[in-house]
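A protein chain is absent from this complex, but the other protein chains hold their places.
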Amino acid sequence: MRFLLALLLAWPMGAAEVRVLAAASLTEALTEIAADYEKSSGDRIVFHFGASSLLARQIEHGAPADLFLSADEVQMDQLARKRLIDASSRVSVLSNTLVIVVPRSGGQAITHARELAGRRFASVALAEPSSVPAGVYARRYLMKLGIWAQVAPKVIPTDNVRGALSAVAAGNAGAAIVYKTDARISKAVRVAVEISRSEGPAISYPFALVTAAARPREARRFLDHLRSAAARAVFTRYGFDVLR
Amino acid sequence: MSVVLRDVVLPLTPFTLDVSIDFSARTTALYGPSGAGKTTVLELIAGLRRPRSGHIELGGRDVTRLPPRLRRVGYVPQDDALFPHMTVRQNIFYGARDDGASVIDVLEIAPLLGRGVRQLSGGERKRVALARALVTRPEVLLLDEPLSGVDVALRDRVLQYLQRVLTELPIPTIYVTHQMEEVRALCEEMVILERGSVVRALRLE
Partner (left out) sequence: MSSAEWQILGLTLRTAALATLLIVPPGLAMAWLLARHRWRGKSLVETLVALPLVMPPVATGLLLLELLGRRGPLGGWLHRTFGLDIVFTWRAVVVAMMVMSFPLLVRAARVAFEEVNERLEQIARTLGASNTRVFFTITLPLAARGVAAGLLLAFARAVGEFGATILVAGNIPGRTTTLSLAIYNLVQLGRDADAFRLLGVSVLIAFAAVWITEAFLRRRT
């Protein structure tokens, strides 16, 4: 009995485990990068993917985390104000583009975002437009086009950007605004419109070390790795834009 | 109207009911000690239980497979089974096939009609249960120990009511009891049941 107890308590102290809270849109790229990194470094990377807004709230409530990889600066700013992240480690690494996706089979034709205001689109899935980065970016763009008032009543808000993607993939929503990198994940959707960098909002993914990190050294090592040429190549391959 | 049980078999515990009975008299007593299977015989006739094998005939018709509501049987169980959420009137007329005037008259239950079932005395309950069965104009009447649970003081009164009913409303009746005096007072024939088998059947004078 005591042996089991000791084993239980000793377990977490074994291999160094870096806990990374990361935006949902980074899922595939990070998983691949981490798999290679684990082989070479011997550290274990444990991810928790989700909406950056939700992850930031969790960090505020004391959820254990070593790194926070956010999809927008707003969430990172909030944590910085509360000194929950190490400001000196903060660096904006990636960018992305917004796209409008429709179901691959049976999806409506669309050539410009302003058509979303029209009657052909009864529902538009967005990550929660008041808080989740992808949804906030989308809303800002639609507001800039002056059609937010027409689109808002049709919005199906999802907990994170992948939820919006799934809704279109399943045919339950007529269209969604997601990241270009997300659209490549699902075969059941097609990209109908790409919102260019000049037209769309400035998207920026800041990464930072969490102040209360249990493994700051290993976390910093992984964070540095995310900026390495090898990691950059993976990100690019998945469709992200790497910031200098 | 005759009631015939032909080679009716039904396993009970601890014995098996196995009977062939021809109830052809006006009133037949089904007599025997408690646990002999008398109530079960009534339930079989009423259709509340199915025999493992054998046939039950009512007036020449084979009713073995017929559900209770299609058999014209008036069953008054030992515990009355009056519907507690209904008035006396609603109970009596639940399955009524006529206006029940003669039945209400014979049993003198007119003053009880508006009452709730819970307000009735033991003897009154018996009369209401009997009326309820009679008003459906059954082809055979099954009475299961009608005087059980009735105060000794009231037994004679209820017995009188039964006599009136049996004389004025000529319906073939099977009367289950383990009291010899009731048999003598009311019945023409007697079938004695013990441990699921008929041990004797006789005419009484």
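Chains here go by letter, A and B, matching the order in which they are written, and residues are numbered from 1 within each.
Definition applied: a contact is a pair of C-beta atoms (placed from the backbone, for glycine too) under 8 Å apart; a residue touches a chain by one contact, two chains touch by 3 or more.
Everything numeric in this text was worked out from a predicted model, so none of it was measured.
Residue A:Ser131 is the one among A:Ser52, A:Gln75, A:Thr97 or A:Ser131 that touches the chain not shown.
Contact with the omitted chain, checked across B:Val4, B:Ala46 or B:Ile109, is made by B:Ala46. Of the options A:Ser70, A:Asn96 or A:Thr158, the residue whose C-beta touches the omitted chain is A:Thr158.
Which of B:Ala25, B:Val41, B:Val73 or B:Leu143 touches the hidden chain is settled by the complete complex: it is B:Val73. Interface residues of chain B facing the missing partner chain: 46-48, 67-69, 71, 73-75, 77, 79, 81, 83-85, 94-95, 97, 132-133, 136. Where chain A meets the missing chain, the touching residues are 53-54, 57, 123, 128, 130-131, 153, 155-159, 167, 170-173.
Here is the rule we go by: only the chains that are shown with their structure count from here on.
Averaged Cα coordinates give chain A a centre that lies 81 Å from the centre of chain B.
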